[in-house]
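Note that one protein chain is taken out, while the other chains of the complex remain in position.
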Amino acid sequence: MDGVAPYVTADGRQIGGVLMDMRGITLRFGGVEAIKNISFDIREGEIRAIIGPNGAGKSSMLNVISGFYHPQDGEVWFRGEKRPPMKPYQVARLGIARTFQNIALFEGMSVLDNIMTGRLTHMKTGLLAQAIWKGKAEAEEVANREVVEKIIDFLEIQAIRKTPVGRLPYGLKKRVELARALAAEPKLLLLDEPMAGMNVEEKEDMSRFILDVNDEFGTTIALIEHDMGVVMDLSDRVVVMDYGRKIGDGTPDEVRNNQEVIDAYLGVAHE
Amino acid sequence: MSADFLYGIEVVINGLMAGVLYALVALGFVLIFKASGIFNFAQGVMALFAALTLVGIMEGQVPFAHLINAVFGTNIHHFGWQVPAILAIFMTVLVMIAFAWAVQHFVFRHLVGQEPIILFMATIGLAYFLEGVGDLMWGSSIRTLALGLPQGGSLWVEEMTSGLGGDDFYGFFIDKLDMVATLVALVLVAGLVAFAQYTKQGRAMRAVADDHQAALSVGISLSYIWVLVWSLAGIVALVAGIMWGAKSGVQFSLSLIALKALPVLMLGGFTSIPGAIVGGMIIGVGEKLFEYTIGAPYLGGATENWFAYMLALVFLVFRPQGLFGERIIERV
Partner (left out) sequence: MLYREAGDFKTSYQADSQTFPIAFDRWRYWAVLVIAFCVVPFFVNAYWANAILVPFLIYAIAAIGLNILTGYCGQVSLGTGGFMAVGAYACYKLMTSFPDVSIVIHIILAGGITAAVGATFGLPSLRIKGFYLAVATLAAQFFLVWMFNKVAWFYNYSASGQITAPERFVAGVAVTGPNTAPWAQYMICLVFLTVCALIARNLTRGTIGRSWMAIRDMDIAAEIIGVNPLKAKLTAFAVSSFFIGISGALFFAVYLGAVEVGEAFGIQKSFLVLFMIIIGGLGSLFGSFAGAAFLVLLPVALKVIGVDVLGWPTDLVAHLQLVIVGGLIMFFLIKEPHGLAQLWRLAKEKLRLWPFPY
């Protein structure tokens, strides 16, 4: 399992080489160590889960990947190159998109405009061309709109296209946020608790979308999730964190039988 | 010691005293901001309004006389009595408390949970409103505030210090009123700190400042606390209004001192009472010194108009939370 040779999963998906490699990441806030010397990799085409109890440092890890936090120690390798310290928007341009634990949609804009913001990294016309609009800017707008419309079809949210996101129910907001991330056509998609606060049907829908994204677009996905059932069903490999340390890494089955993981989740019996 | 240097010291001392007055206005901002997250742009107009009200009551003016005359064709202006200063101050305090209640009841109660910037813009509206009301109530001419506060330079200080320099140094010129203002400001600050530390209401106020939800859950009435802090801010405004009014007359420009308090707050941090005081001193001394050393000789003077803002601006770029503010860790 740990080899770098490409392989094909049981359901026929192609898993390639290492896409992202986190090496010895340590992150401190003042005196608190949120992440302690953690290394793991994410391979092309796989669904990689990060799990752990509350406060384990999962979201911090995602924030390190997306460049929002800068680790004091350790290296981030992306597509075979060491990534220098970057601003979040530069990371986004590398092809890393994400969703947020507490929905971070732009409340003052329509669903369509929100998803169009996901295309920003692909849109290049200058200020002057945009001021004139006719010609270059309009052509670019239409081309990108076509991409966005495909994603809208894919996630089945055609009916709410022009609705302001502020009016949407929670489950749909989560889906719009996924759409915005997908619109960037990312090489790596980070999902921070995509199913938090959802009921069973909504979770099933979301799981289906995640699997479809991975399957149809071949997008590599790293996700944080609390629902163990979902994690075990969805993911190819799982990293388990507890108090900022890595306590397990492997296939769902391996992790499930790891004693340390069981202790972290169920607690250790005190003598 | 050379005379220039001594005059420099005099500038610093006068700057410190001006700074105390800035700090006094800034204090009103901090009170409201800590308890409700409202950045009250109207603080300066409140000072103007309070001073106008005080003068109006003392002189026995009929409120809204101008308007009443216009509407009913009457010709009234004064009740024909004079109210003693102490009683007038007391009545003004009551007016400011009524104002605090009205503000809370009619405006900010309906804006709970709005973004800070919306609240800020609402207070700009409030400033206009209150300025208009003040003018309608008491008229807009320049008034003198005759509270019998000492005025003019202090001869005593001048004589005491004239020996420090050579022949061309005549001692420090320090306005008595500034000395009184400094004293009052210090007493007021001490009083506020004691109030916040040792009384039940003070504790509740600090609880609200810390966390609205938690304060609610232990049974503190938010709207009561907000009326309380607006009242306190009104009283602080009255004191500031008296000091500035006695110094330069009660007129519209009084409300502009509020704008001076803004850079004070940016320096000191919006949540810190010591910050407001230290910030006030820095701005007061800074602008006087800058005017004395650079502004007046090289730049054509009147640099006090903008120096405080520029100082705060430059300072903020390097330390966005101010001197004493808490550092904000951003999260997603």
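For reference, chains read A and B in written order, and residue numbers begin at 1 within each chain.
Note that in this section a contact is a pair of C-beta atoms (placed from the backbone, for glycine too) under 8 Å apart; a residue touches a chain by one contact, two chains touch by 3 or more.
None of the values given here were measured: they were computed from a predicted structure.
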Among shown chains, those touching the left-out chain: A, B
Touching the absent chain when the full complex is considered, from B:35, B:51, B:126 or B:228: B:126
Selected residue (touches chain absent from view) among A:92, A:152, A:178 or A:206: A:92
Among A:133, A:170 or A:265, residue touching the chain not depicted: A:133
Contact set of subunit B toward the excluded chain (per top definition): 39, 66-67, 70, 107, 110-111, 114, 116-118, 120-122, 124-133, 135-136, 140, 259, 262-263, 265-266, 299-303, 305-306, 309-310, 312-313, 316-317, 320, 330, 332
Absent chain, residues of subunit A that touch it: 66-68, 87-89, 91-93, 97-98, 100, 104-109, 113, 116-118, 120-121, 123, 125, 127, 130-133, 137-138, 140-142, 145-146, 149, 180-181, 184
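Methods note: only the chains that are shown with their structure count from here on.
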Separation of mean Cα positions, subunit B and subunit A [Å, integer]: 51
